[in-house]
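Reading through the structure tokens given below for one structure.
What you see is the complex with one protein chain gone and the rest in place.
This part shows chain A:
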Amino acid sequence: MIRILVRYSVLFVLTLLVLTALSFVLAYLFPGDVLVNLSGITPENEVQRDALVRQYRLDQSYLIQFWHYLQQLMNGNWGYSFTSGLPLREEVGLALPATIEISTYAMLMALFIGLPVGYYAGIRSYSLSDRTINSVSLISYSVPVFWLALVLILFFSLELGVAPLSGRISLMFDIPSVTGFILIDILLSEHIDHGLALRDALHHLLLPTLAIGTITTAAMIRITRRSVIDVLQKPYIAAARARGLSRPQIFVRHVMRNASLPILPLMAIQITTLITNAMIVETLFSWPGIGNWLIQAIYQRDYPALRIGMLAVSTLVISLTILVDMFNRMLDPGRERFERGAI
């Protein structure tokens, strides 16, 4: 157990180090002044410039610069955004939770819809209902998320007018950002009608969640179904049947648990896709998340923001992947590595 922890920690630290190095190199690769790309501050005179050069150790060797860059990152000094002039840490702190939030809801949707439907399809395998579920999920899985989001907007927002198409909540509500998660922030804020605000926020969540969640749900259905079919073919199911257990008994005692184990690692792989999808969909729904923020940064050639944004997103994805992988490993140490990795 400790060995696994150590191994994953080393892996985690090393990967982060490589990423940080990459983001540091970006400051040199982006057009413009390295100093400005690193700090986000355009020095107004030579004195200020010298002070910044000293602060970022730009007069010393690359290694020392990098070491210092690491220290600055650790201390929370991530530089400033060109366009807003705000500390990048603050900006990422506002944007990243919004992305995590919407991804979480999409994942919940996948769990609450994907799992039961997947079980159902697995048990009824190769029946008409299974084939229907199978083909619907295959279609949903293949639909480009960008297009799906547009279709949802066109249909639900513009034609039917049942769902708003942009933002997290009506701007009529003034919700101060505390955690960055809108539903929690609503509960924390004062002087507002909490019920109304929550309803408004859920209303806004509807379409983006649906757009991202559909694809993850389809993946979930397919993974669960496959897993259930595999388990059903195992000899112990035949044995249980021979012992005279009823179908619900077999399902609850043998199928559910055994089929669930392989689902987790496979879903972990979906997390990356999920976050990528979320970032794409954000721009369509004007969701104030990290994807939208990065796109703005690209439009406005905000190099410090791009550098930190890349670091923040990749750190998030890698932490999640490594965490889930480690979790699997600890839950199910018996399996061999290649089995866990298979899709």
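Keep this in mind: a contact is a pair of C-beta atoms (placed from the backbone, for glycine too) under 8 Å apart; a residue touches a chain by one contact, two chains touch by 3 or more; residues count from 1.
FYI, contacts and distances are computed from a predicted model.
Colleague: Consult the UniProt record of the chain that does not appear here and report its protein name from "Cytochrome c oxidase cbb3-type subunit 2", "Heterodisulfide reductase subunit A", "ABC transporter substrate-binding protein" or "Thioredoxin family protein".
Modeller: "ABC transporter substrate-binding protein"
Colleague: So which of A:Thr179, A:Gln233 or A:Ser286 would be touching the chain we can't see?
Modeller: Within the whole complex, the residue contacting the unshown chain is A:Ser286.
Colleague: Just the residue numbers, please: which parts of chain A touch the chain that's not shown?
Modeller: Against the left-out chain, chain A lists 83-84, 86, 112-113, 116-117, 119-120, 123, 153, 157-158, 161-167, 170-172, 174, 193, 196, 199-200, 202-203, 206, 247-248, 251-252, 286, 288, 296, 299-301.
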